[in-house]
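Excluded from the complex is one protein chain; the other protein chains are retained at their positions.
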Amino acid sequence: MDLWRYEVRRAGWAALLTPPVATAALVLVALLDGGADTDRTTARNLIAALEMAMPLAAGVGAASLVGRDPAVELQLTVPTSYRSTLLRRLVVTLGWAALLAVLVVAGLAATGWWERWPGTHGVVAGQLVWLSPTLCLGGLGFLAGAAFRGPAAAGGLITTLWLLDQVLASALQEQYWQRLLYLFATTRGAVPGDWAANRFTLLVAALAFGAVAWLLLGRGERLLRGEAE
Amino acid sequence: MRIEIARLTKTYKGKVPALDGLDLTVPTGMFGLLGANGAGKTTLMRILAGLLRPTGGEVRIGGHDVTTGSGRQAVQRVLGYLPQDLGVYPDLSAREFLDYIGLLKGIDDRATRRRRVGELLEVVALTADADRRLRGYSGGMRRRVGIAQALLADPRLLIVDEPTAGLDPEERIRFRTLLSQLAGERTVLLSTHIVDDIAQTCRELAVLAKGRLVFRGTVDDLTRRAEGRVWSVVTAGPAPVGGTVVSALPAEGGGLRYRVVAQSPPTPDAEPLAPTLEDGYLALAQGRPAPAVPAR
Partner (left out) sequence: MSAAFRYEFLMQVRKRSMWVAYGVIVLLLGLLSFRTLGDVLHDPVAKETVASIAFLVNLILPVGYGCFLADRLVRDDRLGVAAVLDATPASTAGRLAGKYLGACAAAAIPLAIVHFGFAGLYAAVAGRPVALGWAVALFAVVIVPALLFVGAFALVVPLFVPAPLFRVLFVGYWFWGNAIYPGSMPTLSQSLVSPIGGYPLQVMFGYPGGDVEIAGPVPGALLNFLRPEATTATAWLSIGVLLALAALVLSAAPALRARTTR
């Protein structure tokens, strides 16, 4: 337990502030939407805020875990493996985002907004609204961090992917395989029937990314070298 | 814990080998590792500490094969490592930093850990500043924190890389004394380019140059290499040539008194001097390529 407290400190202000600030910003944008003339649209916007903010915050947070540790040389010589330490920090980052997301869903459900958008599939299965894209982008961020050993490059990749999913929404859903990987399928999905398959695919992708990241982090020598120069 | 190294090679991608066929045995006790910058000392330290994997060769520490994951883990459980550039977390205090490292080293019991941290803070004389953030620490204080963390889990193998760089004379002496007291049943590997540190604490040493072993023996052996080769020359003119100038101090009556290590007297009126370890090291450097050192 003590070790976890230290790893929380290592994850730092960035991991703590980013999910709530990102979510609050998007909720604000959702509420400002003048074109939301129906409750349904407002509900969709609020849920979109969750579906879009959490994965972004998680992805960029995960991308920032590797490459900025001043004591990495020492960390690589202690019996506790460094990649398990990094995994702990990842769990802290994603766990905090998850906790907030659950609270937001609870809040939206309690105020009746959650049911007003049919794409959410209830409160239990509806956790996949945020869980799938958050784990997917979080896993990818962790992988990018492990590959680049630099938060700047890894973060750049994650944010660009997020932007592509926003800007090219229709183009990115023309084919089935593309729809399976679309991050915002609940609120901007082209074919609602593909939702369950999409959420499942994103989870599988998350596991795959995590596994590759785990392998990459096994060689201490790479981490010692620092950012891919 | 004995360290047995055979045919150790480490090459970084596309570069000259950092270690080139190194054979070395390190017994229990204080052992010095001397060499210029770039000689391969840090690479060797890192391989022994399990940070780097060798490109070739065998390394056994206390019987564990360090080229395997389990061997490395076994060694790291009894290892204390002080790297050349010790990075710390500036937002933690010394006490918190040591507590964190203690947790990473597997000291799970909070009471034991806190007690150990307190003891070590005393040993390195940092108790008064223990709760200040590391951000405000001087280089010497950080180094002392580094020593404390290395000793946390009561290691049987202590690897210290350039530990006294940046310490003032008093701190350096205190540190050397501490290391000597620790040696006993432990193996302490002290890597440095400050010859005096080794002269004052080690009985045996090895000298590395360009990734190869060029000397392995006692401190006395290396010192004796300079026997009959150390001279004192007083002159107001240019420095004497034909040898290595160790020091130049103002001489009474004008001019400079040069201490020179050379095969033959650099000037007719040169006075012979008793050699020190540093002289021996320089004599060794002069004499290279050295004859092959028999593996022990």
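Order as written gives the chain letters A and B; numbering starts at 1 within each chain.
Throughout what follows, contacts are C-beta pairs under 8 Å (C-beta built on N, C-alpha and C of every residue); 3 or more make two chains touch, one makes a residue touch a chain.
Please read these numbers as outputs of a predicted model, since none were measured by experiment.
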If the full complex is used, which shown chains touch the chain that is missing here?
-> A
Touching the left-out chain: which of A:162, A:182 or A:195?
-> A:162
Hidden-chain contact residue, picked from the options A:126, A:150 or A:220 = A:150
Spell out, residue by residue, where the missing chain touches chain A.
-> 12-15, 17-18, 21-22, 25-26, 29, 32-35, 53, 56-57, 60-61, 63-64, 144, 148-157, 159-164, 166-168, 171-172, 227-229
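Everything that follows uses one rule, which is that only the chains that are shown with their structure count from here on.
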Residues of chain B touching chain A in their complex?
-> 46, 49-53, 73, 76-77, 79, 81, 83, 85-92, 96, 99-101, 103-106, 110, 149
Would you pull the chain A residues touching chain B in the complex into a rising list?
-> 2-3, 6, 9-10, 69-80, 85, 219-221, 224
